[in-house]
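The structure appears below as structure tokens.
One chain of protein is taken out of this complex; the other chains stay put.
Per-chain numbering from 1; labels A and B assigned in written order.
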Amino acid sequence: MTDTVRRFAWGAARLAPIIVLLAAWEMFARSGAVTPFMLPALSAVAERIYDDAAGGDLFLNIGVTVYRALAGFAIAAVGGVVLGAAMARNRAARWFFDPVISVGFPMPKIAFLPVIILWLGLYDVSKITMVVLDAIFPVVTATVAGIASVEKELVWTARNMGAKNRELLWQILLPAALPQILTGLQVALPIALIVVVVTEMQMGGYGLGGAMMQASRFANSRGVFAGIVEIAVIGYALVAAMAWLRRRLLAWHQEAQGATGV
Amino acid sequence: MSDPAQIIVEDVSHHYRPAVGREVLALENVSLQVQEREFLALLGPSGCGKSTLLYLIGGFLPIGTGKILVDSKAVAGPGPDRGIVFQNFALFPWKTVRKNVLYGLERQALPRHERETRAQAFIDLVGLTGFEESYPSQLSGGMKQRVAIARTLAFDPRILLMDEPFGALDAQTRSLMQGELLAIWEKTRKTVIFVTHDVHEAVYLAERVAVMTARPGRIKTIVDTRFDKDDPEVHRTRAFVDKVDEVWNLVRDEAVKALEKRPP
Partner (left out) sequence: MTVAPATKAAAPNVLVRYSPLLIHALAWEAAARLHLVSSLALPPLTDVVQAWVELVASGELVSNGLSSLYRAGAGLALAIAVGSALGIFMAISRPVNAMLGPLVELFYPMPKSALIPVTVLWLGFGDGSKILLIFLGCMLPVTIGAYNGARGSDQHLIWSARSMGARGPRMIWDVVVPSALPELLNGVRTALALSFILLVSSELIVARQGLGNLIGYLGANGSYEAMFAVVLTVAFIGFLADRVYQAVVERALRWRE
């Protein structure tokens, strides 16, 4: 009984600052210290979101943005793990790709957006390609590091029992590297979202980014703030989903250590 | 002794290159023979190359100079005829106890029912009945090592290579595990090569103890250590104590040398 009460109290304590923030927002906006343009009231923004939802626009935009982000993320995830595994096991692959990864990682790849648009046009393909370009790097790095750090005794044990190279990769190396690979994926997901939003802002059209940019052009500050709230919620939901997935997949790992943070 | 020894190591030397610094000679002209079903201990100070020798026999390291024959065939790589047990257990953390034990069996062409039965039999043998669905992270050190042993025994290797398997366990657990290992060996009668730096453990468990020199490792002497292991008081007998002394004296000089030879 006390356990449930405690958990409830804990949850409430964590929500409290957020509620305080929202309340403060509303009060500050109404106070007249800033114009409604600079800071529209929370209630006004909520009204705007409600209107969008009723009109169907909200779900369309969310759907499009999430689709692009997840499509790019999925490609980056699979491609990144494949490339990372190849680099970890094959010396030639590592030699060839290592500088690309190492040099490319800290580059603001968003600078290549105009080039991508030049090559691939103005539709979803370019947006998704940009996401893949940005999100693949942390996945590759995490996979290479994860596989390289597998204890040699695990590899030797598997070989001892007759495992061949391909079996070794799928049955031993990837599962053993999973915690680190998942961390890489957890880094890649927010990146995918940031990039999608930027590409949508640049190229316009449907999507949360495009809608926000539109609102901005019309100096519609409610629309801009509504967009921020919507994207923040989507971002939070996706990251939380990823964290949940991690806990499920690594149940065996969790026993040994405590709960992981963000 | 008319049959050739099961394991023949002849004039094996081994170099390894550490991440920084020059090549190091780990083993120098090591020669050794192990009979079938024998329990042999490799004893020596840290860094003497005893684990390296084990890994060479196991086929995990490439053989440079010299040759190693197992059942009259040259060693070309790891294989299920020489099962290995590591000090840090090397259990697959994402698999349950049962799945760990099954892994080696799945590599062999056995029907499913038989695999399951064998796995269960060995889990029972090491005293872990009831823990089949546990994950390694939920087990104590002693239990993990038992899983490792069950796992290696399950695919029925003719030879058992053990690399300081009880080194990570506390003293009481170690003592218990030694007794259990002897019981298992007596029941399954495999050839065992057991690496350790603990003199007492070597004399107690093995039939012969090969004492190695400090690096570069060579076989210094081989001492006969057959005792009546069924006697629970064997540790206290005069013969046993004298034997431990004898072996300890052989090792001590090497231990001192190993200490003096610390890398710069």
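Convention: contacts are C-beta pairs under 8 Å (C-beta built on N, C-alpha and C of every residue); 3 or more make two chains touch, one makes a residue touch a chain.
Everything numeric here is computed off the predicted structure, so don't read it as measured data.
Across A:Asn61, A:Thr143 or A:Gln202, the residue that sits in touch with the chain not pictured is A:Gln202. Shown as candidates are A:Leu60, A:Ile75, A:Ile110 or A:Leu249; the residue that touches the absent chain is A:Ile110. In the full complex, the hidden chain is touched by chain A at residues 13-18, 20-21, 37-38, 88, 91, 94-100, 102-115, 117-119, 148, 152, 155-156, 190, 193-198, 201-202, 208-209, 212-213, 215-216, 219, 221, 224-225, 227-228, 231-232, 235-236, 238-240, 262.
Simple rule for what comes next: only the chains that are shown with their structure count from here on.
Here the CA centre of chain A is 48 Å from the CA centre of chain B. By the touch criterion stated above, chain A contacts chain B in their complex at residues 151, 153-154, 156-163, 172, 175-176, 178, 252-253, 255-256. Those residues of chain B that touch chain A in the complex are listed here as 55, 58, 60, 77-80, 82-84, 86, 88, 90, 92-95, 103-104, 107-108, 135-138, 152, 155.
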